[in-house]
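Of the protein chains in this complex, one is absent; all others appear in place.
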Amino acid sequence: MVIARVKGTVVSTNKADKIQGFKLLVLKPIDLDTMEEKGTMLVGVDTVGAGVGEVVMTVAGSSSRQTEKTDGRPVDCSVIAIIDHIDIEGKRVFEKFN
Amino acid sequence: MVIARVKGTVVSTNKADKIQGFKLLVLKPIDLDTMEEKGTMLVGVDTVGAGVGEVVMTVAGSSSRQTEKTDGRPVDCSVIAIIDHIDIEGKRVFEKFN
Amino acid sequence: MVIARVKGTVVSTNKADKIQGFKLLVLKPIDLDTMEEKGTMLVGVDTVGAGVGEVVMTVAGSSSRQTEKTDGRPVDCSVIAIIDHIDIEGKRVFEKFN
Amino acid sequence: MVIARVKGTVVSTNKADKIQGFKLLVLKPIDLDTMEEKGTMLVGVDTVGAGVGEVVMTVAGSSSRQTEKTDGRPVDCSVIAIIDHIDIEGKRVFEKFN
Partner (left out) sequence: MVIARVKGTVVSTNKADKIQGFKLLVLKPIDLDTMEEKGTMLVGVDTVGAGVGEVVMTVAGSSSRQTEKTDGRPVDCSVIAIIDHIDIEGKRVFEKFN
């Protein structure tokens, strides 16, 4: 899975029936070596109520369809968790602001 | 999913039976950090009536077969939405021309 | 899907039973921005009678198994179309030589 | 499959029901040409009791769901083995410290 920050939203009227009502999030990967944003932005379906600015975990490919919401839908990236904290080599490199 | 612009079309007479009648679109990814076209062009199946010049959302892999049109077909990229607008960090970075 | 040129063939005697009799083609991707060959060559299964020199469309991953010939076979790239022509922004960038 | 070193852990309270209770590991790929850590870190589900510092084998995509623990779950990377040793061209390039 990939850790990313929610950057924005995508809106479409003319789309496949099976994705009607889905909240489409713009996601920017976070490099866990530096905790900086890095790499190509992509679009994922929200399944956990994530908002802009939050750090989330995304799942790709057929695995992104293994949630109740996305089962059988034409989606290849789902947001499946909002991250509380990340520890690397005994050091807390990220903690969610409350 | 990946945001891309429709650039053109591909035509083939000698092809797999299961993709007969499909409209094959040439797609150029759009970098959402800059909204510039960037990266390698690829070919996807149209499922929403997209035309050259439009900004669309594509889905890849087995997920591209989760539409009524592409179910069970040998395709690994489908166009599943025409984009109306994209907002990043509270700023409208793309709006469809009407 | 990816557009590629057929460059050659691969022959193997000691191989999985399920791919016996398959014609294995060496494929070189074509960059549609320049129509030049570019990127890493790979190997795909022919399903349309493609020959060396022809420009073809390939499909990858589980989707490459969605043809009558490749159903249930351990292949991750199939050649599913011989390209007649490609148009980009109203200009014919490729036309098959007859 | 990819060889990686376990670097840390990810914790999330608000996540998909189907991944409740999973131990999420931060993984750094190891370049087998040099045995140095190299490439982008990612997150995988532990299925073998791996701890920080250990060298493990990871499996990606739909294949990461082919364990008893991850069957039908929205995960695209699983840790499926703790490595004892790696031999390349007759030379032992890695041996687990006991």
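The letters A, B, C and D name the chains in turn, as written, and every chain counts its residues from 1.
Note that in this section a contact is a pair of C-beta atoms (placed from the backbone, for glycine too) under 8 Å apart; a residue touches a chain by one contact, two chains touch by 3 or more.
All of these numbers come straight from a predicted model, not from anything done at the bench.
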Where chain C meets the left-out chain, the residues are 7-19, 24, 26, 28, 40-44, 52, 61-62, 64-65, 72-77
Across the whole complex, the chain not displayed is touched by chain D residues 1-3, 31-33, 39, 47-49, 57, 59-68, 78, 80-90, 93
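Here is the rule we use: only the chains that are shown with their structure count from here on.
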Interchain centroid distance [CA atoms averaged], chain A/chain D, Å: 20
Based only on mean CA positions, could you tell me how far chain C sits from chain D in angstrom? 33
Enumerate the residues of chain A that touch no fewer than two other chains. 61-62, 64-65
